[in-house]
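Removed from the display is one protein chain of the complex; every other protein chain stays in position.
Each chain carries a letter (A, B and C) given by its place in the written order, and its residues are counted from 1.
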Amino acid sequence: MAYLITKENIKNLLTDLIKLKAVFAPKKDAEDTVLFGKLSSSSEWHGDALLTHTTAKDKVYLQSETFFKIKRNKSGVTIEDGPEPEETVIFGCRPCDARGFDIIGKLFNWSNFVDEYYTKRIAKTTIICISCEKPESTCFCTSFTKGSPVNETGSDVLLTNIKDGKYLAESITDKGRKLIGDNSKYFTEASKADEEAKVTFKAEAEKKIAKKLDLAEVKRKLEPAFESVYWDTVHLPCVKCGACTFVCPTCYCFDITEKAFDNINSVRVRSWDTCMNELFTRMAGGVNPRTDTKKRFRQRFMHKFNYHVDNFKEELCTGCGRCIKACPVSIDIRKVIEEIR
Amino acid sequence: MDKELQEIIKKLLAEKKVDWAIGYEKAYDELSTRPAFVQDANDTARLIFNKYCINNLGLYLTKFKKNKLAVVCKGCDIATVFELIKEKQFSRENVVVIGVACEGVLDKKTGKQLEKCENCRVKQPKGADFTVGTGKDSAAPKNFLDVVEFEKKSSKEKAEFWNRQFEKCIRCYACRNVCPVCYCPDCFANRTMPEYLNKNVDAEENKLFHMIRMQHVFGRCTDCKACDTACPVNIPLTLLTKKLAKDAKELFNYESGADMDVLPPLSTYNEADSESDIL
Amino acid sequence: MARIGVFVCHCGTNISGVVDVSRVAKYAESLPGVKVAVDYKFMCSDPGQNTIIDAIKTHNLDRIVVSACSPRMHELTFRNTLERAGLNPYMVEMANIREHVSWVHSDNKELATEKAMKLMEMSVSKVRRSEVLTKMFAPIEKRALVIGGGIAGIQAALDIAAAGYKVVLVEKESSIGGRMAQLDKTFPTLDCSACILTPKMVAVSQDKNITLLTYAEVTEVSGFIGQFEVKIKKKAKSVNSKCIGCGVCVTKCPNKKSLSDFDGRLGPRKAIYTLFPQAVPNVPVIDRETCTFFLTGKCKICEKVCPTSAVDYTQQDELITEKFGAVVVATGFDIYDHSSYGEYGYGEIKDVISSLQFERLISSSGPTEGHVVRPSDQKEVKNVVFIQCVGSRDESKKRPYCSRVCCMYTAKQAMLLKDHYPETQSYVFYIDIRAAGKNYEEFVQRAQNDYGVVYLRGRVSKIYERGNKLLVKGADTLSGAQVEIEADLVVLANGLEPRKGAKEFSQLFHMSSDQYGFYNELHPKLAPVETAISGVFVAGCCQSPKDIPDTVAMASATAAKVCAIFAKEKMEVEPLIAGVNQLTCSGCETCYNVCPYSAIEMKDKEVKRGEVRHVAEVLESVCKGCGVCVGACYSKAVDLKGFSERQILSQVETATMPITNS
Partner (left out) sequence: MESKVKEINIVGFLCNWCSYAGADMTGLGRNIYPSNIKVIRIPCTGRMDPMMIIEAFHNGADGVLVSGCHPGDCHYTEGNFYWRRRYPHLKSLLEHFGVDRRRFHASWVSASEGKKFAEVVKKVYAEVKDWKDNG
């Protein structure tokens, strides 16, 4: 079902939602950083930026998730679970971000392996996504089968600014339908023309994205490229920080550690990890199968465009281009995979 | 200017004076450049220098220790090279410094000129083996006005300010990894015995990381702004690195990378050092 | 998991009168890893220690915390207790709940008890991270190197040799003897310097344990206590071992263009020369910079006259490398160069001479054969003015220190002059008379009372030449009068300063020196002959100005220290020292720069297979465990055993945690 909602009413909707749930939306701070922050008022929503500096991934897949707390004493051990997730709305993310949830979600529900922390959180999260009108120079979502500035995968509700101040609101999932139903006073039914306007919107928005990669070709080239000399030089500028992976909507690697307070109290925490970090593969005995930058650098691309495709029939990338912008040495993921030899 | 730069590097590579040359090349759009590694004398045409060449290439010197390198340096980057030589990370003979005159560089995220370029006294590079172009140095010395302004805040305000900053921090370690003097083989942040820093990412733990990193680079940091510009969430690390520069100058009259014969301030002492604050 | 025993001491009522010791023990029992916690009246008593030993055996404990008094008091006691129980002695930590709790927090027993619990808990945290440490042993090369053949070096060499150890004595001149050989007589006994010195010089040359290397210099030093490796340059003497010391070559040498430094440049010196007649070894050397043959290729008279064909023009400098277990540095002093004193004529007035020049003038083996005559016209003298504190106690010349010997030698010189020439009159300008020493004050009194030396308290403002006399203008501050003395000769009491090149020399050993260049002793009171470098000792005036008896005493002290090292089969090394994890070392040399003991060595080493890196290494027998390197290392590659990062961090964490489970 499609509806219409005015910008005014979006704000009203936000105001209502804030009272009931934790609402995260792009917020701009004094340093001009735009991040998903918890709204205390709808006016804090900063809708002007296309992409936030980091994704909304961390609102569902927390950067540090406390599994449980352990208390020890002479008589034994008591275990206390980490905090329960609250009802959450992610508002104003982009289709590429939303699609990230879809990709990670599949991983965290891979055959019998269900990650209860992620599953519990995503079940309580409603994602309201806004289609993109104008891409940035780093955008390349259209390279992907499902990728588009108006793609709905991963979203519960998709908003598209079809004419000034009027948004076409499409409910994608039950969660989305429920949200619109619960707040129906702000929505009006959309006409056929409105839905057609979205088609035009889509065509124009997609046209503006200059870069389109042939990912099938990339996959074909990557498969035999493990030992390629290409990697010997392409990694050289990389400083092996984790900026690319931490701003990525699809990177999901983690580490589980226990913070011990002098053997009496401790907490077990899952934190994001990055394949760029040397510690990522270093084992307790000191052996490290990925000893140098080259191997770690290669892993990132192999994983995203080769191994993950083998397992899930889709790339571990949504084309948001954040890694390109976040990279301190401006490594361009598009260029790297395009030029593979 | 690019032509001249390319010719110098071409000659160095052709004559086997260096194994690698590190310079800049165009990146994904008109506003971005990235480090370029050139090994082949016929491959120098991609090297450029412009106001978007923000990276401090001195960073790579510690990663290529075994090679003879030519490195393109803005005047300010040369301080890094000297500091690293002082810290015995490589020898002067193994690096050819190609200084490029610079009129200031722009932050790719904001499009604005870096604050450090305003009162830059090394627009004309000093101490290089080759110099390309001529630059006009600023007459005014580096000022610490923003740091002084920040210092006026109460400790509570400062703590709140940093708390807000470090809440943003995602601990991607871009700041550390682009820092030319953060070359430790195994950073304290990676240690588990003892565990100086927990993997848990929260404002307090993030702040601990930055406090220790800043302490570790005191008297060695050249205030090159690499960390500040690398931060994907715009944490104003410049407020910290500039503070380090200010303290080094005020407390120990030390400027990193300036004088090859003076030891870093914490590696030495003077019997007449001040102790006004000691009970 | 650790098995920790906690023992809480009452110390009679010293602790238990304030601290609820049973509560402390009870709290200890609740801590993970603590298998047993007991309190007892006197933990340090025999029954107390036995309680610990029994508990170790019963509960199979591997770590112990004793909550009692200061570790400075009883840490050793309890280390021994552990050793007796068969545990590693370093597995004990003390929590100081007496000096730091009960005695200072008696105003609030509740808070005192809580603090005692916390301190105990901190020690439990620390001991949990303690490591087994064992004493180490290092080999000792039982040979000593003595540098400098003055009286200090001679005495040190003789004493070490007397104990049966081998000594190499290195002297840069062609003979040993040093400054003392230049002196005529010595205070306060006025016995002849040569008469007491030469027997010792001969003893050196005859001692089978002593190898004498004259005309030689130390050029490079590496290694550390027990294992120094020293490069010594033996300069070409141009005279070989066939020389019997007959001296014909010296007599026949036609080249007397040079002045003798030994004689204060008051007399000539041949191109082939011995320093002085009683030189040891009595072998002349050729100064190749002045020798006619070496300059022009012609002459060779010495070769012709030598009865034993000992002259060898082809000799080359020779570099030898030797190993030593300990080093005595006795490189002596120079006298202050008075040419910086404008009021005394910038060193340009011929008849204003230095005290050492006076010694040579009055010495019967000196250039004038003991006749005190004016250098300008060789006439005998009548009125002589002595001026003290030249380059001593003078802030303007950056020599604020007292040279300690000038007051005494000035009195001596004035007395000797009167003995030789009863008609002469001496005047001494002084600031204060410093005559602290056995029979010293009496000596100066004798100069004034029995020898009629006139002492004037004040400074000389100007010395003029008038006719063939010197007009000395000064103030007598005691009478307030201006004084003007017409003198034939002015003798300056030049102060003592470090040898030229002392700074460079100290760097060979990484020794530190003070702002003047005198070598620093390890501790000004309690370690006056040791240096910060283990196994390197200092004797004589290279450390600070001093007289002969003090120098000899100091030299003997260094010998005792050297012998104490050599007396052991192997060197025992305390295990509480620093260690480098070379895998994490970044080779920045920060530790190398800050180590007060030069206990860090930088090496290019293969730290991982195929990965050679510039890394630091701790010289275990040199490190004293101060931990300055640990505080300075930002790569966190250095750590200190017994006070490791893990231990201290765990203490910090425990200290900042609230008391749990109580």
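Keep this in mind: contacts are C-beta pairs under 8 Å (C-beta built on N, C-alpha and C of every residue); 3 or more make two chains touch, one makes a residue touch a chain.
Quick caveat: nothing in here was measured; it's all calculated off a predicted structure.
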{"item": "Visible chains in contact with the missing one", "value": "B, C"}
{"item": "Among C:101, C:194 or C:414, residue touching the chain not depicted", "value": "C:101"}
{"item": "Hidden partner chain, touching residue among C:2, C:133, C:203 or C:649", "value": "C:649"}
{"item": "Residue touching the undisplayed chain, where the options are C:35, C:63, C:79 or C:118", "value": "C:118"}
{"item": "Identified contact with the non-displayed chain, of C:59, C:72 or C:300", "value": "C:72"}
{"item": "Contact footprint on subunit C, counting only the chain that is left out", "value": "70-73, 96, 98-101, 103-108, 111-112, 114-115, 118-119, 122, 512, 520, 522-523, 532, 576, 594, 596-597, 624-628, 630-632, 636, 640, 643, 645, 648-649, 651-653, 655-657"}
{"item": "For subunit B, the residues touching the chain missing from this view", "value": "150-151, 154-163, 188, 196, 204, 207-208, 210-212, 214-215, 218-219, 239-240, 243-244, 247-248, 251-252, 265-266, 268-271, 273-275, 277-279"}
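Simple rule for what comes next: only the chains that are shown with their structure count from here on.
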{"item": "Interchain centroid distance [CA atoms averaged], subunit A/subunit C, Å", "value": "69"}
{"item": "Centre-to-centre distance between subunit C and subunit B (centres being mean Cα positions), rounded to whole Å", "value": "44"}
{"item": "Euclidean distance of C-alpha centroids - subunit A vs subunit B, Å", "value": "31"}
{"item": "Where subunit C touches two or more other chains at once, by residue number", "value": "650"}
{"item": "Subunit B-touching residues of subunit A, taken from the complex the two chains share", "value": "29, 31-33, 35, 53-54, 58, 63-64, 137-138, 233, 236-237, 239-243, 245-247, 255, 257, 259, 267, 269, 271-272, 274, 277-279, 324-326, 328-332, 334-335"}
{"item": "In the complex with subunit B, residue positions of subunit C that touch it", "value": "583-590, 593-594, 602, 614, 632, 634-637, 645-646, 649-650"}
{"item": "Residues of subunit B that touch subunit A when the two form their complex", "value": "27-29, 32-37, 39, 55, 59-60, 108-110, 164-165, 168, 170-178, 190, 195, 198-202, 226, 229-230, 232-236"}
